[in-house]
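All protein chains of the complex are present and in place, except for one that has been dropped.
Chain IDs A, B and C follow the sequence of writing; residue 1 opens each chain.
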Amino acid sequence: MAETAILYDSSKCTACKGCQVACKQWNQLPSPLTNDEYTYTESFQAPLDLAPNTWLIINFREEDKEVGIDWNFMRNSCFHCTEAACEMACPVGAISHKENGAVVIDQDKCIGCRYCVASCPFDVPRWDEAKNKTFKCWQCFDRTSAGREPACVSSCHTAALQFGDRAEMLAIARERVDQLKAAGYDKAEMYGEKELGGLHTIVVAHRGLEAHGLIRDPKIGLTDFWQFLKPLGGLGIAATVAGLGLSYFMARGYNRGEYSYDEKTDTLTVKEVEK
Amino acid sequence: MRYIQRHSAFARGLHWIHTIACLSLFATGLILFIPSVAAAVGVATVQGARMVHRVMAVIFIVAPIASIIISPKGFVHFWKSLFFKWDADDKEFMAKFFPYLFFGAKQHMPPQRINKSGQGVADGALVFLSVFIAITGVIIWFPELFSTGVVRWSLMLHSGLMILIGVFMLAHIYLGAGIFQPYRGSGRLMFGDGRVSESDALYHWGTWAKEELRKGDNVITE
Amino acid sequence: MTNHWTDLQNSDVIMINGSNAAENHPISMKWVQVAKDRGAKVIVVDPRFTRSAAVADLYVPIRTGSDMAYYGGLFNHIFTNKLYHEDYLKTHTNASYIVKSTYSFDDGIFSGFDAEKKSYDPSQWAYEIAEEIPWDTSPTGAYAWVNKPGTPAFTPLVNKKAKKDPTLQDPNCVFQLMKKHYERYTPEVVSQITGIPQDLLIESYELYASTGQPGKAGVIMYAMGQTQHSYGSQNCRAMSVLQLLLGNIGVAGGGVDALRGESNVQGSTDMGLLFGNLPGYLNLPNATAHKNIAEYIEKETQYAGWWTNRPKYLVSMLKEWYGDYATVENDYAFDMVPKFSGKPHSHIHMFQEMETGSIEGLMLWGQNPAVGGPNCSQERRAMEKLKWMVAVDLWETETAIFWKAPGADTPAIDTEVFLLPAACHYEKQGEIANSGRWIQWRYKAVEPPGECKDDAEIISEIYLKLKELYEAEGGANPEQITKLNWDYLDDNGHIDITKVAKGINGYTIADGKALASFANLQADGSTACGVWIYTGYFANNDAPSDPAQQKTGSRDNVDKPLDEGMPAVGSYLGWSFAWPLNRRVIYNRCSCDATGKPYNEEKALVKWNGEKWLRGDVPDFGFQVVAGDVTTPTPPDKTLSFMMTNETVGKLFASGMKEGPFPEHYEPFESPVQNQLSSQQTNPAVSLVASAAETMSTPDEFPIVMTTFRLTEHWQTGGLTRNLPWLVETMPKMFVEISKELAEEQGIVSGDNVVIENKRGVITAYAMVTGRVKPMEIGGKTVHQIAAPWHWGYGSTCSIGGMANDLTPNVGDANTHIPEYKSFLVNIRKQEV
Partner (left out) sequence: MNLSRRGFFKLTGASFAAGALAELFGPSNAFAADEVPEMRIAGATESTSICCYCGVGCGMVLSVKDGELINLEGDPDHPINRGALCSKGNAQFNIRNVYDPETGELMLNPARTTKVKYRAPGADAFEEKDWDWAIEEIAKRIKATRDATYETVDENGVTVNRCNGIAQLGGAALDGEEAYMLSKFARALGVVWIDHQARI
């Protein structure tokens, strides 16, 4: 299977939240049966954040202008990084890369340790206290395996979301950025080609990364260091064992003799003992 | 035969408890540390291991704190005897430690006070690392109470500390349990009746042994 | 819609004005985006910065209610700069028609106004007649059918041909009158009225008027932002006129596209569910105008164009309704159809009448006026006067529980309420018509839950029970009920929807075979047809009970033209059935010049090749019927551009409108400013009931302009969305959008609870302080606009909230009586904790 990716083009997104609900529909994610809280922003974002039962939301940001506003939308969900901090952090191997690049949590293996939650530079995985499991977008791996698009993508009408061969998505994104720049969106740029070894969610941010809330040059914080620490630790322990083994070998058969002390005379006597 | 009562029953009990806690923490932690092990044993076992890890973590943290409360004098003794002096003998001991480890028959050590400087270093490191691993452990146990950055550091440190503790632990066991030929019989000190024979005491802690034998308070003759 | 959804891709400029397509018709944006990808520009004109505006090339903020001034300015811009499509105007519109000198206009009032009755005499606006040609009813004439045995007797009509000046120079020709009428709409004045900065105004005018070039297409996507005003019909007129001026009607990518807010509101209107309608846009008989069938036919039938066939559709409908009982002798049971008084019986009037107690019973089929009606607290109070109510719905709607609404004195309300559980759309089968008139079949996926039943079954059970009661006991005019043709039952006495479909589609009485075209319908009682415009949608006699084998169920999604050699322009003729006759773009004759040459070859819909018409779409101009043999091609000069009008051309000037032949700017019923174009402040013919007049909120007391809107995440009164957890989560609570400036004045921050009030009511909502709404400078005065959705009410288990319609006025448009939901006055303040 070739590497595939989702392409999100913010300039085509109408923020209808179709993808948001399609995700819930396909992945059978419940929503509360009552809701009387102020759980949205004045810019129409609701819910406010990802959750164990919410794997995708559209983020809304607005910037005031003389006439109207700049309304900048962003698809907030897993980026399916090639260098996936969550996967590195997972102590039980529950998070894995699929051949197409999707990063998937195997719920049968997840132990709810939340290491991935702490490690993700995009703050994507969410821990469900009741189930003691962590959840996130899995790029509808069941659908893509069957040759379908992820639910969010097939639900998108303006082709703000596309899915396909990663190289092709990158090519489309590159061309789109050029188009947007020509149309006056000077800050238009793409995201995901190189970041974290290459993301499997490519973004065209027509008003620039910052306007859409994207992290420029994201880093894996410490989790990669830990990756390096593991083998080092293994080596350290192995070296210790080897060293001690050598010591044991060298000291075999050594008898140090029988010590005795006469406190009255303050005399120390060492009596050789036979081997 | 003469023996010196080196460790009280209380100290030995505490050591027993901490040994068990520590080893089980290490074992259960290792399951989480090596994903393939976790994958192989299955989620139920992993979850069991996490539960054991947490129970043991509580013991690991509570036992020493409790001992301080129950026996403050013992703690002061432990603390003073391990860390408080550093004389020429100690320096010499440290300088000769590695040659001694590999050429124990030829390398002779200067007489030591109640604790060797090597012990001071190793045990001190263990105490220090244990405190640290406990703190980081609590953080990753309740990540929602801390910032992502703190949790990330804790995750990393917890693992790193485990490795360091592992290294010191191996050495500690190697020596303390008397696997190292010259240390034969040391296991009795913490895992047995807490007594050290006159000969062993004089070999390991010459200065201290002479003092004890002179004082006679802790000397048992059988 | 004159066009349809997938046709939007063909546009060069798309004006979204008075609609919020991205939020309320989200998938339309799929095709807007395709057009954009092909280089189209999108203009959004809206008081609020919406999600449509977010993807527009040009956003034009406008004061709510000032649309007519905007269009008037655009007309003036087009005339001044000669940007109109001259060939189109001459060929396809009444621009050249000469109007009688009795027509005049002065200070906001047209000639013929009766100030006391607040109505016009439209005869003052008639054309000069050049020629009168009586219908040829001879055996070989076009109207021979009038004399066929069995046809109701009536006096044949006389075709009146108007005087024309093809040069458009005559000062009394429509073109010159119109040009003169809109000279007053200068950019300065329009900018002052609408609040749109002049440069932005001109920019939008230039962009949209660019579609006046032959071969270019512009489309207007509109919805309730245009219609829900006390002059909403004139706004719609203005859009039609604009599109005629620019030659945008009948062409691919053009049109006046009404984005309909409910899935089958097009279909249910086709079915005649309005007070003045019968199915198929036949008017309900009116006791003052139509005493009998002859009078009805004479007054309702047009003297020219397709509506000359109206008697055929009336008789066929009556045959479907009353079957064998309907005979020529009893005027096909014409008298069994109730006649109304001729006075408006609209939604507003219904609730005004209900307050008097004369209406005892109310039946509701999935409608929720307790939240959705204008001035809806008045409507809830009116409902307390009912003896009984039958509400058929999926939920306990606010209307079904109006007796426990906040503030209601429950024990004192004696209304009996029957709430009947209905099946939802995928728990039953049937057809629905989208805005593009596509009649699509919905299959039953799953059995209804619990004791829920199809509405069809409920209607039928009540009908059959009534029939039984009237047969047993008699009563008022029992035949009206007992003689009704209800031949829709299966062997078990349940409704068979396919049999209803056949009745709608139409069939010949003799052999019961379904008809493929309404051209086959007769006025002599030999055919029956419930809804003539639907003929053909369910006409496969080989599989009469299998929707999948009917046109309505066809699923060929390959885009190909009818005839080879024509371009494929996204018509998808093989997918479902579009009324009429599967025609996708109506008035498509207008896509060609007088000689039949397409204005745009690449997007041609039809084309005269010298011998016959090549068809991309189904032609809409009698392309081979004029000779009467239905096979000989009609040459281009004999075809009809707009065959549904008497003139058979498009009307820039229309005498049928209640408030004048040209749309004129008036202020909303409640406005913070004076009309700057005339001393006539509001629509002179406005539809005003007592409760609206009493609760008029004036600007001295209520200076803030408010408008209402809808959201992607909710729908209408919220029954179908506030009960759905996934949607409630995406937009949880009632809110109001407030500008940063007004918020600062009032000390309001986002998330505060605010109180909004006027003389009709008081509501609370969460404040959203945002740059999406901004104060405007109108005639030197700062006008604040606020906006709130009307999706919330008190009747959901998931999410309840203030009802915006407690504040909206029940004042109506003069022609349609649609309430002025979109512009009214209020006050706003932070709620004291």
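In this section, contacts are C-beta pairs under 8 Å (C-beta built on N, C-alpha and C of every residue); 3 or more make two chains touch, one makes a residue touch a chain.
Since we're looking at a predicted model, the values are computed, not measured.
Contact with the omitted chain, checked across C:H347, C:K733 or C:K774, is made by C:H347.
Note that of C:L200, C:L274, C:A294 or C:V755, the residue touching the chain absent from this view is C:L274. The residue from C:V13, C:A514 or C:V531 that touches the chain not shown here is C:V531. Among C:N159, C:Q480, C:Q676 or C:T764, the one in contact with the hidden chain is C:Q480. Counting the whole complex, the residues of subunit A in touch with the unshown chain are 1, 16-18, 20-22, 24-26, 28-33, 53, 82-84, 87-88, 93, 96-99, 101, 130, 141-143, 145-146, 148-149, 151, 154-157, 227, 230-231, 234.
In this text, only the chains that are shown with their structure count from here on.
Each chain gets one centre point, the mean of its Cα atoms, and the points for subunit A and subunit B are 38 Å apart. Shown for subunit B are the residues that touch two or more other chains, of which there are none. The touching residues of subunit A, counted against subunit C in their complex, run 11-18, 20-21, 24-25, 30-44, 46-47, 54, 62-65, 67-69, 71, 73, 157-159. Across the complex, subunit B meets subunit A through its residues 32-33, 35-36, 38-39, 43, 46-47, 50, 101-105, 140, 143, 148-149, 151-153, 155-156, 159-160, 162-164, 166-167, 170-171, 174, 179-182, 198-203, 206, 209-210, 213-214, 216. By the touch rule above, subunit A contacts subunit B in their complex via residues 89-93, 108-111, 113-115, 117-119, 123, 221-223, 225-226, 229-230, 232-233, 236-237, 240-241, 243-244, 246-248, 250-254, 256, 258-261, 263, 266, 268.
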